[in-house]
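Apart from one protein chain that is not included, each protein chain of the complex appears where it belongs.
As written, the chains take the letters A, B and C, and residue 1 is the first residue of each chain.
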Amino acid sequence: MIGATFRRITPQLIILGIVLLLNFLVFPGFFSIEFQNGRLFGNLIDVLNRGAPVALLSIGMTLVIATKGIDLSVGAVMAIAGAVAASVVTGGGGWFTALIAALAAGLLCGLWNGVLVAFLRVQPIVATLVLMVAGRGVAQLITEGKIMTFLNEGLIFLGAGTILGLPTPIIIWLAMGTLVTFVVRRTALGMLIEAIGINETASRLAGINSRVLLLAVYLISGVCAATAGVIVAADIKGADANNAGLWMELDAILAVVIGGNSLLGGRFSIVASLLGALIIQSVNSVILLSGMPPEFNLVIKALIIIVILVIQSPTVKHALYLLRASAGSAVPEAHAVGPRNSPAKETRS
Amino acid sequence: MTRSPRLSLYITMATFVLAYAVCAWQYPAMFSTRVVANLLTDNAFLGITAVGMTFVILSGGIDLSVGSVIAFSGVFLAVILRDTTMHPLVAFALLLAITISFGAAVGAIIHYLEMPPFIVTLAGMFLMRGLAYVLSTDSVPITHEFYDTIQDVYWKAPSGGRFRLIGGIMILCYIAAMIVLHRTRFGQNVYALGGNLATARLMGVPIARTTVMIYAIAGGLAGLAGIVYSVYTSAGYSLSTVGVELDAIAAVVIGGTLLTGGSGFVAGTFFGILIMGLIQTYIVFDGSLSSWWTKIVIGGLLFAFIMLQKALSWATTTRRRPATEFATRS
Amino acid sequence: MTETRKPALRATAIDKFFAGAIALDQVDLTLYPGEVHALLGENGAGKSTLIKCITGAYHRDGGTIELDGSPIDPRGPVESQALGIGTVYQEVNLLENMTVADNLFLGWQPMRAGMVDRRRMNRRAAEILAGYGLHIDPSLLLSSYSIAIQQVVAIARAVELSGKVLILDEPTASLDREEIDLLFSVVRELTARGMAVVFITHFLDQVFEISDRATVLRNGRVVGTRKLADVTQGDIVELMLGRHLEATKRKSQQTEPGDAILSLKDFGKRGMIDPFDLDLRQGEVVGLAGLLGSGRTETCKVIFGVVSADRGSAQLRGTPVRLSSPRTALEHRLGLCPEDRKTDGIVGDLSVRENIILSLQARQGWTRPLSRSRINAIVDEYVKALDIRLASPDMPIRLLSGGNQQKALLARWLATEPDILILDEPTRGIDVGAHAEIIQLIERLCAQGMALIVASSEMEELVAYSTRVIVLRDRRQVRELQGDEITTDRIVKSISQGESAA
Partner (left out) sequence: ADKTVGFSQIGSESGWRAAETTVTKQQAEERGIDLKFADAQQKQENQIKALRSFIAQGVDAILLAPVVATGWDSVLEEAQDAEIPVILLDRKVDASDDLYMTAVTSDTVYEGEVAGKWLVDAVGSEECRVVELQGTTGSSPAIDRKAGFEKAIADAPNITIVRSQTGDFTRAQGKVVMESFLKAEGAENICALYAHNDDMAVGAIQAIKEAGATPGDDILVVAIDAVPDMHLAIANGEANATVELTPNMAGPAFDILDAYWADGTMPPKWVQTESRLYTADDDNQAIYEMKKGLGY
């Protein structure tokens, strides 16, 4: 089990290592970590901390994508959740009430998406596009377009506090990732989700309640997005409905793909997606630390991502495999993964 | 999916006519040549982009890079025309060559490296916008007299509507696309790819060539949309047309094309564009919505259109449902 | 048939390796112009793989191919098609999103002035299909027709595209006698014109009816090539299995049917199947017979709740139930093994193991995962019982051969230990050995008190194990045959005469 998981995430680990090394090249102090004012300080910690929102989003997104879906609304849901949390505490509520309210808002958004996809059979990308557009409006409606600042220590702690010297967001995404992975893999949920992602008709005929499962993954995605939204708001002590989570859905999808999960649904690995999120954050870190003018940010990001994706592409992987095989003892079975050999239904999404 | 694919096209058209009638009833000024001309002119670049998007989506893919390609095209043209003495027509040709090659490269990566279009074009989106920044972060005006000439080509309708050249270019694109998609082997191959890649391969469809051509067309049309946009605004600006890809996708889908590929019509996309334009016009005519309500209402109307379409197609299929259909195979 | 003629196609020493398995080992195949050459072997013997290596759909790991004496190396179906090798692959490989005519003419559409001439294309398509006895509208989507019709379309396409060699991989799996006869007459016409035809099937009757020679594969190796005029069916079977096989006979004595389990009253769905009554008792096998499109598959689907009935009532052991979805049916201990295994059956990327336990797990609910040891026990049991040939239960099911996929699906439902099992074309694509085993299995299950509904195009099969046979015509039950009435002749007669319901 452990061995298989490790083999699955090896490419991501290697890429992460390379990108971190790149960080070290542009900023030699990158790996140093200090203990100051009761918390750990260092660029590595920053990567883990700043990667939290995308990491959280990628957990839910992995499940949604496993069902052949996609959730474009997560950025907007983050904004809604932040706004709800902020309005609860500025209205005099406690941090726990705020957190619960925000999560409930996330659940509600997930419910909306899920009902559209599972019951009304709207294509996921369109269904969630509706909430992507309208959701930010809802968030702004709550904050009236302002940045709704708050001073509630409990809520701020969720975004800027530390537990055992580690920033709270790191603890939160680690906990969430572990929890969801555990639930999905220790029950049959993971397999059933994969089944509907691969062939929904057949799964339904096999007696799987595909609607409820579809609903469930969008609910989970909503909760993950809401958590990320609370963290982002807490981090800046204010709910910025205009900008919180803006375009973050693309980063989350990217994280899932860098994690080696297929956008066509089916087999998935949450751990790999989380590594994908960290890789993206490390790339951002390279850009920030390099001191290049901001005009170049996107070009650098694009080039690094293209390189990462090319390394991960099945064709290149196969070529590398052949290379290794011919270098060592030639194993003929390599052909089995060749591109021409997949007679199963493949469509591009 | 047993219903006649044409049905979704008719449904989209009916939806548009119905919606326009409602709008015109509420604001009689909307029933004027001005509004009709505006719908064509203002949506010309989006409409052209959506044609390319229709090809891509029909083939089962998606292209997220178009918005950036448009922005890049504008900046590229503006910078070239500012810094050199090149004639705009030559610059157009050069630009189209670049964007077509870009599209072809995207298609080649998708095919040969077997990577999902969503991600390849996402990287392309970052890259093209990044290149636009690198060319110029400022917005660069275009002052070439050739631009004035093209802008002055319009037909002024009786009650003040101006039907401009760029609207005409869009309509030509749609006509050409209809012919290519429905009356050529390449067009049929596009549908085949969207139906099932592996099957299409076994049936002898030249996958590599078709994929590369599809994305090259999308790139070329995005470049053309960039030219149209630069004519529309007489400028190039690296921050323009952010998120246009989503508008284009929404238009294609509202037009009745399935995102899973293989089913749909480019004519539907045309009405999808008109519906999106109508939503915006309606909101401006209303003029009482705050920023946030604007977003909510746009989302709501998008939702309403999708539901209307679902309801219409559901009503028509239950009456004439053929027997082999599985409950819902979407 | 003089073996000294120049071969039309000669494949020599073909090798193909897959991860963890050798699929083809030095396979030779020689085709002469004007012959029908049967390619036989158990499920997973490598027949389909050999075909794909020849057409270039797979990249072969060794060997040479000659067409008309000159070496060829097609790098994909496009090239082999251009060389004059037309192929129908095992699973229907057509595009459901396009019209029948589009499918027939994809890549060689009639053109006029540089444009596809749709009117001519539709007209030609109708003509071509009429030659196979199909009078359908070719301008409708392929998906509006049943899998059997799709298969005919696939065959027609391959025939039109083949100049020298036609390869048919299990083309008759869900066809009826009538269509098969038409197909055979087309094949005879082609061979008369000097074309070479490869014919893969598990129906030995058909092999002997149409083929001149047969090459038999076992475990990826050629075990012999025989002139069919010189051998008997028994010889061929022995060659395929490496052992002798008892012929299946109709059971002399039927087990006494037990209590009624399921009773359907006035059950039906408008536009799909006319209302019917059905009483199903423990331990009985109800066969559904009928022509293509007669509504057998529909009957199965309505009972299982794939599409819920819009009239009538269902009682399960006397208590009224609503069978509104496969899920509720599963909870009431029903099972349905669907006809179209590729789209409705297998979950391709999941492992064979997961595919087998899928329904059982779905019934248990996601919160109660089956234990590792329980899963292993179940999988081991059924892999052995059904003789599923696989490299490992952890391999994705889509890599199994067609017949083995079918067996795995059967295992999926048997693992749920259903009271009522509905099998739609259960032996489609299954080899003779396994066929016999499955029929025995069905009998054993009945003896244990399970009730079965079996829809099949194979009359012999229905005759072999049915307690009752319901004959359908135009989506209506027209006749019920019982006991000694159940003979192939009677069934055929009922179908063609459409006697009013007894």
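By our rule, a contact is a pair of C-beta atoms (placed from the backbone, for glycine too) under 8 Å apart; a residue touches a chain by one contact, two chains touch by 3 or more.
Owing to the predicted nature of the structure, the values given are computational and were not obtained by experimental measurement.
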{"item": "Visible contact partners (per top-of-document touch definition) of the missing chain", "value": "A, B"}
{"item": "Residue of B:Ala24, B:Met86, B:Ala157 or B:Ile283 touching the missing chain in the full complex", "value": "B:Ile283"}
{"item": "Residue, one of A:Gly3, A:Gly92 or A:Gly291, that touches the chain absent here", "value": "A:Gly291"}
{"item": "Chain A, residues in touch with the chain not shown (by the definition above)", "value": "27, 29, 36-37, 41-43, 46, 50, 140, 144-147, 149, 160, 232, 235-238, 240, 242-244, 285, 288-289, 291, 293-295, 297"}
{"item": "Residue ranges of chain B at the interface with the undisplayed chain", "value": "27, 29-30, 32, 34-35, 38, 41-42, 45-46, 133, 137-141, 151, 160, 162, 229, 232-243, 277, 280-281, 283-285, 287-292, 294-295"}
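Operating definition for what follows: only the chains that are shown with their structure count from here on.
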{"item": "Chains contacting each of chain A and chain C, listed by label", "value": "B"}
{"item": "Higher-contact pair (C-beta pairs counted), B-C versus A-B", "value": "A-B"}
{"item": "Whole-Å gap separating chain B and chain C, where each centre is the average of the chain's CA atoms", "value": "43"}
{"item": "Chain A-chain B separation of Cα centroids, rounded to whole Å", "value": "29"}
{"item": "Set of chain C residues in contact with two or more other chains", "value": "57, 76, 89, 306, 344"}
{"item": "Contacts with 2+ other chains: residues of chain B", "value": "194, 196, 198-199, 202, 261, 326-327"}
{"item": "Footprint of chain C on chain B - complex, ascending", "value": "1-2, 4-5, 179, 182-185, 187-189, 191-192, 194-196, 198-206, 261-263, 321-327"}
{"item": "Parts of chain A lying in touch with chain B, wherever the complex brings them together", "value": "72, 120-123, 125-127, 129-141, 144-145, 201, 204, 250, 253-254, 257, 262-264, 295-303, 305-306, 309-310, 313-316, 339, 342-349"}
{"item": "Of all residues in chain C, those that touch chain B in their complex", "value": "57, 76-78, 81-82, 87, 89, 93-98, 102-103, 106-107, 109, 111, 114-116, 118, 140-141, 143-146, 157, 161, 271-272, 295, 297-298, 306-307, 344, 475"}
